[in-house]
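All protein chains but one are shown in place.
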Amino acid sequence: MKNTFGDNITLTVFGESHGSAIGVVIDGLAPGISIDEEKIAYKLLLRRPSGGISTSRVEADKFKIESGVYEGKTTGTPVTIIIPNENTKSGDYKATENLARPAHADYTAYMKYHGFEDRRGGGHFSGRITAGIVAAGAIFISALENKGIYIGTHMKKCAGVSDRDFSDLTEDVKKLINMRFPVLSGEAGSLMQEKIMQAREEKDSVGGILETAIIGVPAGLGEPYFDSIESKIAHAMFSIGGVKGIEFGKGFALSDMVGSKANDAFRMENGKVITETNNNGGINGGITNGMPILFSLAVKPTPSIFRVQKTVDFVKGEDAEIELKGRHDPCIVHRAKSVADALSAFVIADVLTGRYGTDYLAD
Amino acid sequence: MKNTFGDNITLTVFGESHGSAIGVVIDGLAPGISIDEEKIAYKLLLRRPSGGISTSRVEADKFKIESGVYEGKTTGTPVTIIIPNENTKSGDYKATENLARPAHADYTAYMKYHGFEDRRGGGHFSGRITAGIVAAGAIFISALENKGIYIGTHMKKCAGVSDRDFSDLTEDVKKLINMRFPVLSGEAGSLMQEKIMQAREEKDSVGGILETAIIGVPAGLGEPYFDSIESKIAHAMFSIGGVKGIEFGKGFALSDMVGSKANDAFRMENGKVITETNNNGGINGGITNGMPILFSLAVKPTPSIFRVQKTVDFVKGEDAEIELKGRHDPCIVHRAKSVADALSAFVIADVLTGRYGTDYLAD
Amino acid sequence: MKNTFGDNITLTVFGESHGSAIGVVIDGLAPGISIDEEKIAYKLLLRRPSGGISTSRVEADKFKIESGVYEGKTTGTPVTIIIPNENTKSGDYKATENLARPAHADYTAYMKYHGFEDRRGGGHFSGRITAGIVAAGAIFISALENKGIYIGTHMKKCAGVSDRDFSDLTEDVKKLINMRFPVLSGEAGSLMQEKIMQAREEKDSVGGILETAIIGVPAGLGEPYFDSIESKIAHAMFSIGGVKGIEFGKGFALSDMVGSKANDAFRMENGKVITETNNNGGINGGITNGMPILFSLAVKPTPSIFRVQKTVDFVKGEDAEIELKGRHDPCIVHRAKSVADALSAFVIADVLTGRYGTDYLAD
Partner (left out) sequence: MKNTFGDNITLTVFGESHGSAIGVVIDGLAPGISIDEEKIAYKLLLRRPSGGISTSRVEADKFKIESGVYEGKTTGTPVTIIIPNENTKSGDYKATENLARPAHADYTAYMKYHGFEDRRGGGHFSGRITAGIVAAGAIFISALENKGIYIGTHMKKCAGVSDRDFSDLTEDVKKLINMRFPVLSGEAGSLMQEKIMQAREEKDSVGGILETAIIGVPAGLGEPYFDSIESKIAHAMFSIGGVKGIEFGKGFALSDMVGSKANDAFRMENGKVITETNNNGGINGGITNGMPILFSLAVKPTPSIFRVQKTVDFVKGEDAEIELKGRHDPCIVHRAKSVADALSAFVIADVLTGRYGTDYLAD
């Protein structure tokens, strides 16, 4: 289904970096969900490039809701959000447009689209396309918060520097929701920023790990085959450029543990079933158990670096060299957080709608 | 879509551990693909429990192709494979059927199905259901091999012991295809088996990491949003019980690298575009680049262990203890390989069919 | 999606006329729906050929539920029903297997499946495949009846003879549910049977029109684009061999009416909104209005007739003649009723599950 995702609610993205606009269509949303345009604007702001990690003033993307909202609430018909592209001077790209930027999609897009792809600024592969997802996500996030479900993501690691672990999950999650550079430890955050700046000076880039917690999700959501909650979340997350790995709960570390340590013992607490540890990240057999859903994403270093790199001219079929110009973030880990939160909210909203019916997410 | 997966070809699984049969329906296969029943039998044999890692003689599951095959070839209509359940004495399970086995799906299934689920032997959550996937996989694997595409998986790590890395990928992959305990280093394999036996004696279990290589896949397959090859493979793999993480190429290790090390430089070789390293696992921007697809799966330790564990009676809502009886593998990593290979083959077959049309996979 | 249909519940059919079995997988059914195997057997009996319209004793197809039912209720996992094929002597078909029976699918199947199709007895195109749909339908019909929704179909016309119109809809529908030769007027029924017998003697065949009423469906189901209730029902019905037309409410007759006659005036009755006429068949703008859903199906005369017919040998590409042998019903209109009822029930069950959630259809 390509650019459409979801079973009960669907998300359709479109647009290219240097076309006239990008946007998103959300279908299947319950009628009667309040739309907070300021919140959408704020979420878009968090996703914006900020000159690397600098705090220089940036403006949010302008957006327009073209359909599906009336008198401040969803109508139940498709919600379309358009974000016009500005400053789309394509500049001098023609000279290098047949050179594959290493670890980018230039060559693979050429093999898929036979040269008809719009290559300006990365075209449909540009990170800019995720602005539509983030705008849509603001709506899902609000709707879930109304149901007591909260999503928080921090940079567990960035540029080799580790943030502190989650401690009081509820407090940590709420703290993270609106952070631009989402870390739990301010000290770690400062060190990360230092390393990012250093990478920039070295014309290089860095990556990191995002860790997401979703709290308040009821038990019993998901399917054994093939739509486990893990399957659906993973499917969504690998649409984020730069994500190359995902693990739930203790993930890869579980593979080194013995069963007697890895298993999460159940226990009653205040009349509710809980687990004493949460190594499985809130999911057993693909289905939520009512504990927080926990997962981590490996984000590779930004492929755009300013050193001379070896590559090919894929039209001529010749070896070549490429040296990128312009402005690129040496780190996109903190920006990927906005997309991860949006897609997490989407998946949970989609599954809840399937389980409890089309009106469930209304205010 | 629950128990059905795929866009152009679909795979539907059904059955419970102690019902009369389990099975699979494959729809959308090209007409004219040769069916080798012996190969299906062999792949089913590889998946069978073998008394842990022992070499004691086991028999393959019996299966019957009920539809979609005529005179040894697919007809183009749905292929249904039924695998009858044998030895389904349910025994004394009633006494403990309301106790949630830790890290199993008993509690989550109860929250989803309200007690109507068939709990005998894990019901629909039993690893046995994957036999249908493995049988179907044998067909996809054959069809891909006819097109020069091969899939090999080894235990990169098991019980804390590491296998050697891939070296000559073509040779390694072909060696692994039919291995029951798939390791590249015999020495590492022996040590793993020793550790698994030790875990069994300690009434405990172990996990590991599977690494899969798919060679011969053409460039240009996959979608930027939302059906990247990574999304589709990850979606499939999280249907395997025990898988809690996936990474492509260098995956989580990439998050610690700088861009200048992580980026895979392009180069021409014999008129073909290749990359000098393959840190991205053959995928750029969600689309294949013609290099081998590489991914690793984190498999948690078998949740069934023979120690007394703390848990709850989820019907009464009370704390309880559980001590499992019977036979369970202290390690399922090597058996999960069969399912990983089958699902890998399915995803590639599905994408190729979409790209090149419904007849593409015919002999 | 080919052999799978449905959004929230899915129905997958498989099998060939002369293979070992045919069957169906139903996925997405709520857990906790009672399964009445006698009712399934009875519905299968209604679908059986009976020597044209004779009352000679026939036996129901034998069937086996292989999965998804435990202790008499659905578990929430896929329900698979297998119906073994018996008496599949393929006889002398080889001599004529390359001759296209007029108005049958022999030639089109050949063009689609390139000769790999199983042609014995019509293969996957045989009316026999609908037995799986009818068996599944028995489950949906029961579940809907528990919610006060009833489906009745009569032969509005057959062999040129018209049945009486619906009068007291509730009474008529309940009368029709279990009729083998479903007519409201016994006199019309006798005349139809006479005409059918006459067609048989003339080595010819007849068609007719089925009219279905679904009562008790709540208002507000369906979508404006593209999943109107009309779209979903029509999609389902054109899977029945021989159906060449469908109309809702007054259908084609509406095209000759003026708006002031065609429009259904609304009125309150006992606190409920009703319409004074029901020319629109219970659907406005693609969405149910709470009035009975009414639709009619055009069923063409059985294509199997015993006269010499002109045709081609599609392998040789030559003109030819064909004269069918064996037993074929000169009329299948009454048998198509079983499939129409089953698919009607499926569509309504599917839409209700989407609207009210996965547990809605439980007892």
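We call the chains A, B and C, going by the order they appear; numbering starts again at 1 in every chain.
Operating definition for what follows: a contact is a pair of C-beta atoms (placed from the backbone, for glycine too) under 8 Å apart; a residue touches a chain by one contact, two chains touch by 3 or more.
None of the values given here were measured: they were computed from a predicted structure.
Considering the whole complex, the residue from C:Thr311, C:Ser338 or C:Thr358 that touches the absent chain is C:Thr311. Touching the chain that is not shown, out of C:Ala234, C:Ile293 or C:Ala349: C:Ala234 (per the contact rule at the top). One chain of the complex is left out; on chain C, the residues touching it are 1-5, 7, 11, 13, 100, 102-105, 107-109, 111-112, 124-125, 129, 157, 160, 199, 202, 204-209, 218-228, 230-232, 234-239, 241, 243-252, 254-260, 262-268, 271, 273, 275-276, 279-281, 283-290, 298-305, 307, 309-312, 314, 317-319, 330.
In the full complex, chain B contacts the hidden chain through residues 8, 77, 224, 354-358, 360.
Panel shows chain A; residues 1-4, 10, 12-16, 19-23, 25, 27-28, 31-32, 64, 66-68, 70, 73-80, 82, 112-114, 116-118, 123-124, 359, 362 of it touch the chain omitted from the view.
In this text, only the chains that are shown with their structure count from here on.
When each chain is reduced to the average of its Cα atoms, A sits farthest from chain C.
Relative to the whole-protein C-alpha centroid, the nearest chain centroid is that of B. Look at where the CA atoms of chain A average out and do the same for chain C: the two points lie 46 Å apart.
If you average the CA atoms of chain B and of chain C, the two centres end up 39 Å from each other. Counting partners per residue, chain A has 224 as the residues that reach two or more other chains.
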